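Have a look at this one before I ask anything.
Every protein chain except one is present and positioned as in the full complex.
Here is chain A:
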Amino acid sequence: MKSALTILIADDNPSDRLLLGAMLKQFGHHVIVAKDGQEAVDLFDPEVIQLVCLDVRMPHKNGWEAAVEIQNLALDSFIPIVFLSGVTDPVALSNCLEVGGADFIAKPYNPALVTAKLNAIARLLVMQKTLEDQRDAMAWYNEQLVHEQEMAKEIYENITHSNCLNDPAITTYHHASHTFNGDVILAAYKPNGGMHLLLGDFTGHGLSAAIGALPLADIFFDWTKKGFLMRQIIPEMNARLKSILPANMFCSAAFIDIKANEKNVEVWNGGLPDLLFFSQSKKEPRHLISKNFPLGAVSPTRFECVVEPISYVPGDTLISYSDGVYEAADRNGVMFCESVLKPLYEGDVKPSDSIHWLVDRLKVEGVLDNPHDDISCLGISLDTCIGVNSLSDQEVAGSVDLPADFSFEYKLSAESLRTTDPLPYVLQIITTVPGLSSYSSQVFMILSELYSNALEHGVLGLDSSKKNTLDGFSVYYKEREQALASLQDGFVKISAKVVSDKQLGQLILEVEDSGKGFDYESLDFTLGSTDVPYNRGLALLYQICQKISFSNGGRTVTAHFHWRPEKNT
């Protein structure tokens, strides 16, 4: 601000008015004069005038009355008022300050005193102006920031949100401590039915925590859609997060793979509070503790993927929540895990209501009013139909189906069997056939059944009757892992042949393995009789496929799948 001010002087005494005006002009200030209080109010313009000098005793309106009106006109801009007075009565002087005066100058005027007081006021004005500028700048930045965050939030939510979260089997609750939620819940249907779910909690809160969720969501949705398995997706997410996040940032997470067809769910827990599995046959829930490092905390060589398989019956419930719930303090300052959550642990809460119950507890204990951390809860009511008829949403609007005719063969040696999963690639090739892409769910199921039978029972020689009991189930998968890791010989050969014309499409899938073969004559494929957790696969294939045949002593199985090419609009 320039040191030259525009000053309004009001004094009914012409000589005093002239004298002060002359002095101020001499100091380089611009002066506007008024003959009384009313004229001062009329002449006052907060845009122009920076300082007002009012005589106390004036006709029409005295200085005090004028001061009050001028301050009303000034609104929120700060314009100091200095009173001019010949009186020295302390009551009158204190009244000047009470009505909002900044100072007073005694008459007769002493030029040295007037200069000093004006300089002091000019300094005050400069300071005030600086403060106002800073205030405005901060308000502007804040507005920008909020605006940008709102925009980013919209993008973020579009990326991390999928319509699968609306599946009736899923209950979620999300409560952010900032605009952005550092917690994320992702859900995607798998191409062969069933669903992948992930509840993640990034270190810290707000924007920086939310940024990490973008690559996580990207891999989650993309790889799930392509048919990759949980065991392949998790290490990829870890590797990506490790490479892009700073050393002190990571994501505690639970990954849940629902295999609806097999009534089996696999859980991976890396750094989250125990997931709770409520079986209808037991009061207390089974705890699924964290057995893994959080995602992005350690390098891929150090990272492991320890998964717990659980068999379920429809109506069982699985729940998970972030540590914002586990560590929340109740009204007495005790952590939830030691007080509020007890009834849940002891099985006194109806499992299907558990998420609503949790949210209620959070409300009652006042956690939601002042959350220290982001809060997320996920409940899954397990069923066999989850994700089974999901593909209609993803159907690509195509043009007229083109006839296709091709075949290929894919042979995997022991090393490839150990290290790769060929199914996503094979599926991708097959579903390039226009009409077949809408049946990718069925194709994937046929492929994965045939492939896992060839690998597990053929090449690895595992006996599926082990899967008869709950414990046997985990033992089976452990054995599978060990046998696969030490596999030296063997192969699986996948041959695919597609023949289609305008009326009929045919896919012939043939899978051959290097195992001992088996007595396929005695197989029972009726679905109704198979209430055991195994052997369901082939029975299902019998329903989907037009024909399934065995040859080569049970080492080769051929599945014929027919579809009707239709005109899509």
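We adopt the following convention: a residue touches a chain if its C-beta (ideal position, glycine included) is under 8 Å from a C-beta of that chain, and two chains touch if they have at least 3 such contacts; residues count from 1.
To be clear about the criterion, contacts and distances are computed from a predicted model.
Among the names given as "RsbT antagonist protein RsbS", "Oligogalacturonide transport system ATP-binding protein", "Putative iron-regulated membrane protein" or "STAS domain-containing protein", UniProt records the absent chain under the name "STAS domain-containing protein". Shown as candidates are A:201, A:330 or A:456; the residue that touches the absent chain is A:201. Looking at A:70, A:114, A:249 or A:307, the residue that reaches the missing chain in the full complex is A:249. When the missing chain is restored to the complex, the residue among A:98, A:327 or A:405 that touches it is A:327. Within the set A:291, A:466 or A:493, the residue that contacts the chain not displayed is A:291. Chain A meets the missing chain through residues 201, 203-204, 247-250, 252, 270-273, 289-294, 297-299, 302, 323, 327, 335, 337, 372-373.
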